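A short write-up of the structure that comes next.
A single protein chain has been omitted; all remaining protein chains appear in their positions.
Let's turn to chain A:
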Amino acid sequence: MPIRFAGKPGLVAYLTAGDPDLKTTHQIALAAIDAGADVIELGVPFSDPLADGPVIQRASERALLNGPSKPATRLVDVLGLAAELRKERPDAGLVIFSYYNPVLRFGLERFCAEAEAAGVDGVLVTDLIVEEAGEYLALLERHHLAPIFLAAPTSPDARLERIGAVSKGFVYAISRLGITGIRTTLASDAKQLVDRLRRYTPLPIAVGFGVSNAEHFAAVGEFADAAVIGSAIVQLIEESTPEEAPSSIARFIRGLRTPVLQAR
C-alpha cells in the first residue's frame, strides 16, 4: 500500500504503541484514522529514547511497564498491532517508528519480513542515518518497505541530496533543532528546510517536531505536504482515561482541520 496524503495538508499521527496498553493504542489508532489521519506512526517503546522529550519518554516508560495485567510492549507486539490495523483499515498508511536497537535485536531481516507480512508501508529509525543504512536499505527494498529518513535544519544540501535519493513514501523534515515536544510557536527553520529539500526529492514532505495545534497545522500546510503530530497526541492520551482516549484523540484530530479564525 503506497503512502498517500489525502488531506491538505496530510496528517501523520504518532502513537507510542502500548501506551497505556496495546488494546487502547489499537482503539486510538482506529479513531485517529477515522477522524482523518492519513498515516499512523506506531512508535516502538525504547528504554533510552534520546531524541525524545519528556512527554514521549513517559509514554515509552508506560509502554515498557511490566505488570501482571499488562506485559511490557515488544516489537513483535507492535507488528501484531500493525497487522490488525492493516486488516481493519486497508487504506491507511502504516509506519513503524523505532530506535535501532530493538530492531537489531529482533533481527533486521526477520523484522523486514514480518513487517511486510503485517502490511506495514514504511519504517523510520530515529538513530539510523543514511551512511549506516546500507544493509537496512537493501532489506527494506526486498520487502517492499519505504525507508523514511529524517532531514534536519542542520543537514547541509549534500546530505539532503543523499536523504532524498534513498527515501520512499515521504521525507520527515524536523521543524527545529532539539527533541520531540510541544512548542508554542513553529520555528522559521521549517519552511527553509522544506524549500531546500524540494530541490532533491519529488516525494511528499511531512514536517514534525513541535506541531501541536490547528494554527501550526494550517501554517505547515502553507509550505509542506503533511504535518506529523506526536507529543500533542501522546500528552492527550496521558491526560485521558483509556476509555475516553480514542474519542478525545478523534476530537483533537478533527479540530486540527477546523479553520483557525483567530490570531492569524
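As a working rule, a residue touches a chain if its C-beta (ideal position, glycine included) is under 8 Å from a C-beta of that chain, and two chains touch if they have at least 3 such contacts; residues count from 1.
Here is the rule we go by: contacts and distances are computed from a predicted model.
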For the chain omitted from this view, which of "4Fe-4S ferredoxin", "Tryptophan synthase beta chain", "Cbb3-type cytochrome c oxidase subunit" or "ABC transporter permease" is its UniProt protein name?
"Tryptophan synthase beta chain"
Pick from A:Ile3, A:Leu94, A:Leu150 or A:Ala206: which residue touches the chain that isn't shown?
A:Leu150
List the chain A residues touching the unshown chain?
46-51, 53, 57, 64, 72, 74-75, 99-106, 126-129, 131-132, 149-156, 159, 163, 174, 177-179
